[in-house]
Each structure stands twice: as C-alpha cells, then as structure tokens.
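Shown here: the complex without one of its protein chains, the others still in place.
Now for chain A:
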Amino acid sequence: MCVRVLLVEDDERIRQALSLALSDEGFTVDEAGSGEEALPRLETESFDVMLVDLTLPGMDGLEVVRALRSRGDLPIIVVTARTDARDVIAGLEAGADDYVTKPLMAGVLAARIRALLRRRGPGREAVRIGELEIRPQEGLVHRAGERVHLTRTEFRLLLELAGASGRIVTREQLLQKVWGYDYFGDTRLLDVHIRRLRRKIEANPDDPELVLTVRGTGYRIRS
C-alpha cells in the first residue's frame, strides 16, 4: 500500500527536508506551498492524509483545515510552531485529527500518519446505543435512522468507547488506541475530539447522555 501525503508548508526548505524524510519512511509525498495551491489539487487527485502548517501565507492554515473538513473526512494533521494551548485547540476544533509541533521529526510524523490510517480489525457486529446505531464494517453511524457523518478519528473514538460496552476507558487507553500515542500527556487532543463527537451524536452536547465523562479517569459510553 502506498500512502499519498499532501504536505502544505510555505517554507521550501522544510518542505523539501520533510518530503525527503517521509519518502524514506515509505510515503509518497506531494508538496504544496499554500492553501490556495493545495485545495484545487484535492479536487482532482486523491490523498490519504494531509499535513497542514498552521502559519501559511494568504489563506490561513485553520481556514484550509475548515475547508477540507467541510468536504469530507480526509485525515488531517496540523503542523504548528506554536504550542500554545490556543493554537493547538483552534486547529483541532477546526477539524484536524492530530497535531505535531516543530521541530517535528519524520519518524514521529510517520508513526502518527500510520496510526491515523490504521483500519479497524475485521468483522464486528453492529452496536446499538439508545438511538445510535454503529455499523463498524461499513463505517456508518445512524442516529434515529438518520446518517451521522463522523470523521475517521471520531468514528474510531466512538468504536473504542462502544467496544468497552459501558466500562470506563481511560484517557491513556483512548490516546493509545486511536492516535497511537505511546506517550500520553496531551489530553487536549482527546478532549476536543470528544467535544466534536458529542456535537454530532448527542441530542444536547452540553448535557451528554451517551458519551459520559468519568472525572479524573476517562470516558464511558452509556450501556
């Protein structure tokens, strides 16, 4: 399987170095210097994952992420030089699946990409939780008969929670299973995704009935 990566980064040197290193890791890397250049290419070509620098000239990285997310569930990793909570959260809220901070190493990035693209294990039965129906094989989620569009990451998050059938899943487990983080720590990533997931599947996201928070530990799904 050859994974095609679209790298949107305005610094040409970084773009080249990353491109070389990622190619070494076995990816096919396409480069774009700006959001304006990247978006039209997505119309005609298909990619498996997008890497977007948040600080782009012209069209801002966040706008690129938002535009992409509105079109589909292509996995997006944002690259940021700033690790301030605000930037990271803004990127994740805009729809990114994961983030890496500079100076990023191709090895780390490759692990992230692989984790994002990892498919679910084979054959699982459809799960029903209240009005929610999850069909793992088709990757579909319905709420009261109506299709809910989840990104791949949101879908896997939901599956991990549903798979525990009501037991508590710790933050560390979720980060490890969904994002492949062997080093836990940044739970903002998880928090933002849980928030996004709730917005899509809960009747009232502020008063969740399906994805419940277990204070200090993690989350569990209503069984």
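Criterion: contacts are C-beta pairs under 8 Å (C-beta built on N, C-alpha and C of every residue); 3 or more make two chains touch, one makes a residue touch a chain; residues count from 1.
Here is the rule we use: contacts and distances are computed from a predicted model.
The subunit not displayed here is recorded in UniProt as "histidine kinase", chosen from "histidine kinase", "Cytochrome c-type biogenesis protein CcmF", "Molybdopterin synthase sulfur carrier subunit" or "Putative mRNA 3-end processing factor". The chain that is not drawn here is touched, among residues A:Ala67, A:Ala106 or A:Ala164, by A:Ala106. Panel shows chain A; residues 11, 13-14, 16-18, 20-21, 24, 81-85, 101-107, 170, 172, 182-188, 215-217 of it touch the chain omitted from the view.
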